[in-house]
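Shown below is the structure under consideration.
Only one protein chain is missing; all other protein chains are in place.
By written order: A and B. Residues from 1 in each chain.
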Amino acid sequence: MATTDETQTDLVTVTIDGKSIKVPKGTLVIEAARQVGVMIPHFCYHPKLDPDANCRMCLVEIEKMPRLQTSCSTPVAEGMVVKSGSSEQVETARKSVLDFILANHPLDCPVCDQGGRCDLQDFSHEYTATVSRFSELKRVFQKEYFSPLIETQMNRCVQCLRCVRYCDQVMDVKALAPVGRGTLTEIKAFGAHELDCEFCGGCVQICPVGAITSRMSMYEFRPWMLKRTDSICGYCGDGCQLTYQTKNNDLIEVSSTYGSGRNNGDLCARGYFGYQVSEHPDRLKTPMIREGESFRTVTWEEALEHVGQSLLAIKQKHGPDAIAGLITGRCTNEDLYVFQKFMRGIIGTNQLDSSVRSGHLAGIKALQRVQGTPRWTVAFEDILEADVLMLVGTNVTETNPITGLKVKEAVKRRGARLITIEALEPAIGTISNISNLASYHFSVRADRIHEAVLGFMKSVMETHGVDQEIRGGAAGFGNDIFSRLSGMPWSKLEQMTGYETSRFAEAAAVFCQGKKVVVLVGQGVLRSPGGYGTTMNLLDLLLLTGKMPRPGCGVAPLAELNNDQGAFEMGAVGEALPGGVPIDHAETRQALTRAWERSIPATPGASFPEILGRMKAGTIKALLMVGENPLGSLPPSSGVEQAMQKLEFLVCQEAFRTETAGIAHVLLPVATAAEKDGTFINTEGHLQTVRKAVEPAGESRPDWEVFSALSVMMDDPMEYLDVRDIGKEIRNLLPGTRVLGPAPMPPKPDSQTVQAYMAGEYQRDVAVRYRLPEGPEPASDELVLVLTQSLFHSGKFSLKANGLIKVESAGRLYVNPQEAGRRGLGEGDRVALHNSQGSVEVTIGFRERIPSGMGVFPEHFDGEICRLFPYTVDPETKSLVWKSTVVRVEPVPVLPGSRK
Amino acid sequence: MSEKLQKEVKEILARYPVKRSALLPLLNLVQEQEGYVSESAMREIAGVLDLTPAQVFETVTFYTMFHLKPIGTYHLQVCRSLMCALVGSDDVVDWIKKVLDIGPGQTTPDKAFTLSVVECLGSCGTGPMMQVNDDYYEQLTEAKVKRILDDLRRDGTSSMKSGPFMHPQPVRP
Partner (left out) sequence: MPVYEPILLKNMEQPGYTGSLKDYEQAGGYQALRKVLKEYAPEAVIEAVKKSGLRGRGGAGFPTGVKWGFIPKDHPGPKYLCCNADESEPGTFKDRQLMERDPHQMLEGMLITCYAIGAETAYIYIRGEFRLGAKILWRAIDEAKAAGYVGDNVLGSGRTINVYVHQGAGAYICGEETALLESLEGKRGLPRFKPPFPATHGLYQKPTVVNNVETMANIPHIINRGWEWFASIGSPPKSTGTRVFCLSGHVKRPGNYEVPMGIPFRELIYEFGGGMRSEKPLKAFIPGGASAPFLTPEHLDVKMDFEALALAGSMLGSGGVTVMEEGTSMVWAALRLMEFFYHESCGKCTPCREGSSWLVQILQRIWHKRGQSGDIELMEELCRNIAGRTVCAFGEAEVGPVLSTIKHWRHEYESLIQESAVSGRGGRELPVLAL
């Protein structure tokens, strides 16, 4: 391999146990040793953490150094000669460290869940720690209850503090405290309280011994009994790699591995503790057909026959457009692809939609319109390497926790500057708060994010003008937006956002200096009215500042569900074919027609709000519902109930009997993410493999099998051998799905599309996007009420995850304690919320991170409260927008004798 | 927080470029005011310093001078390290027991006195000695201990306490 002079000076040669290697300057001896195959034992070292050199297990002999050195904290130097296994002195030192640790270690390996994968156990074997000469009494800690999910056994602790350091350095949560001093130090939560944190499970995973273990599967296994299956988490769009550990088809636990997956071994509560959803006793296990008020269990044959015949009958009687379908972005690409193929090719309609509509689509459409690709032009690596990061409308810690970790790492360890615009106060709580890390944070009410972005853009334009290159090539675009922004009075922007011009100017200066700038856009934008326009404006901002075509820069909308991105790319929306291209895209239509050997319907598709309308109007008679639950997730104001009641035929492919499934005519049990093979595309646009870890519950099947079987029943067979067979078909049609690997290769913006956009295409809606709203401000005693995602749940699906329910099992109206104080409300008080839609009673909870004037309710528990929400349909994305409303708050009088 | 306290907190914060540095001073302040560091105080300090309560807690428990529970009005701390032990510090504990009928770790029923044995207080040339709240009492004898305890009970202080330290006093030729 040719090396340039430059790389040579950056490399140093070290010799470890006689093996020489060239490694980059600054590499730690322990890492250099790993590269030559010398494994240096250690407890406290972990590549994710700053070295602490406390356990003293990794001591090595280094020539010309007077005493043994810790290899975890010593960087290599040119010509360094290191002895590890080849030094007797080192051998003695390591043995003695084990001797010291074992002195106070309980030797309770037979009942310890770490047994079989315990570093202390392994090293004791390796160094044949002989009979301990410790004849004193061992340290014994009083057993304390730690948390419902995590067990501590402090007698086993080796005090390496990896848990504490992980909780601080990686998670930024800082929930764990080493309490006391010396040998009596133990890891605890605050005071006498049980642990209240993000429950990422990081402390469990990083503990080298059995001091911190999971309570989910206590005493149930030995590591060697477990079968490991690497797969991708089925909750959010981050697409974390996790390993399902199973025993006899039972899910025992989930783990992750440093260096693996887009998450690099990190997980969140949903990933680590949310796996039991597959094993919930409420799982649907057999197909069922409605008979009057109840269901009758039937065989798959009978169910499929019934569905196939019914659909055929409706199609024959009313035409294909009397049938519509809705699918969830939790499904695999293969499920999604076969679904839309079934709808288009077998039924013959474009009336299909998926969960991507309810948020992520706003981002995708904006990306596609401006840069010609529906994918990010950046990847997680670009977040890590960014010098300026901007987060708009995303409480990323709760919605996309692992993307959040990338942001934390970039800011905390790599010195990136962070600008955040989000309805969050920078308060410290039991979970981390990304705004605490921001250099500039704009804490604006949920309904003022658009205006804050306009203020920010105005400041950027006014202080730094338009980028030189843009000025030449697309002067009109720049001048137009500049003049629109100039026309907005600062006084009004200041009043709407609560921030002064100078504050915007300071943040703008930081933004403009950025060479690598990534703008993350979250639910606070994507699910709110005008969210598409805000995303478009942020793309404009990158274009105007010349950052957009540069590598490492981009706008990155965050996907809510694990495969929302895949839902769009597989064509599981009415207006797009596989590849995300418009329905009239001739080339694709041709290719599909050829591949499917079926014609593609030409009538434009319908979005779910439109489908709802047609259901109400009675033109849609049958609905194929795949993992979606409109009855349980849409506000009554949408008229969803009436629409569903009018259906002649409703089929639900579901894992649970949801509200919608409850009124179905046929129930078909389907597999969850842990029970099937396939692929997901994560929020970055990275295609990843999903592997079956356990057999589907009861008679459940993967969704694609159901569509395939139905096609047979409908005499138009669309058969596949297995999921790989579908994968092949997809790959042949869609070049973007051919890449499987450790990291995505983000597409570049399509320059023609960008040029066309700036040359005039932008004018289509520019007036709408660059306009300040005129509507009335909420009255001072009113509360802007927003439904948001909690860190501990994902839609309604995770409510079936036992572990997550132990952390969060009910919803409260969270308000700022000061806000509550002003209203004379205490934590736990009952209040009534009123608006024109109705009244609902809720319980008050406190969260310092919620700004005044706002109330937040976790959407997972919105059963009652969603009655208060009116809805609008976004004109551009055709999505139902309804997560925000305005309410009056009144205390509920406490009846005498009743307890609060 | 009283206005005076708020001013003091502000003044402490102004000494450091990084907020967390004010943690020990604020804990000292709290303990001075309340006699111990309560859970609510830890939460409040965490709020002032942008720390989590756990961060405050881990720090509090590292240092031996902080009490997590209320103790007696007068905290008698007898040095038991070698240098004081050589000159009779173990006797001091016995003398105190004789007067107050409490041993190390115990508090008198009226909550007036708590007795602790502690490690070196930096008074090795003038042992045996003890610290009572902020004050040092050195070169203790049985009679002196008895008088100090009487004084404290009666006046809340004792003239036997040490002033600015110098030992030995210079010998004038």
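The rule is simple: a residue touches a chain if its C-beta (ideal position, glycine included) is under 8 Å from a C-beta of that chain, and two chains touch if they have at least 3 such contacts.
If you're wondering where the values come from, they're calculated on a predicted model, not measured in any experiment.
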Chain not shown, its touching partners among those shown: A, B
Touching the absent chain when the full complex is considered, from A:Thr13, A:Thr183 or A:Ser483: A:Thr183
Touch criterion as defined above, residue of A:Val29, A:Val158 or A:Leu634 at the omitted chain: A:Val158
Sole contact to the chain not displayed, among B:Leu49, B:Leu76 or B:Val92: B:Leu49
Residue, one of A:Leu11, A:Val36 or A:Ala53, that touches the chain absent here: A:Ala53
Absent chain, residues of chain A that touch it: 51-57, 59, 67-68, 70, 73, 92-93, 96-97, 99-101, 103-104, 133-137, 139, 158-159, 178, 180-185
Contact footprint on chain B, counting only the chain that is left out: 15, 17-25, 27-28, 49, 58-59, 62-66, 80-83, 85-87, 119-127, 131, 134-136, 162-168, 170, 172
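Everything that follows uses one rule, which is that only the chains that are shown with their structure count from here on.
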Gap in Å, rounded to a whole number, between the CA centres of chain B and chain A: 51
List of chain B residues in touch with chain A within their complex: 39, 42, 46-47, 50-55, 57-58, 61-62, 64
Residue ranges of chain A in contact with chain B within the complex: 164, 173-181, 188-192, 428, 436
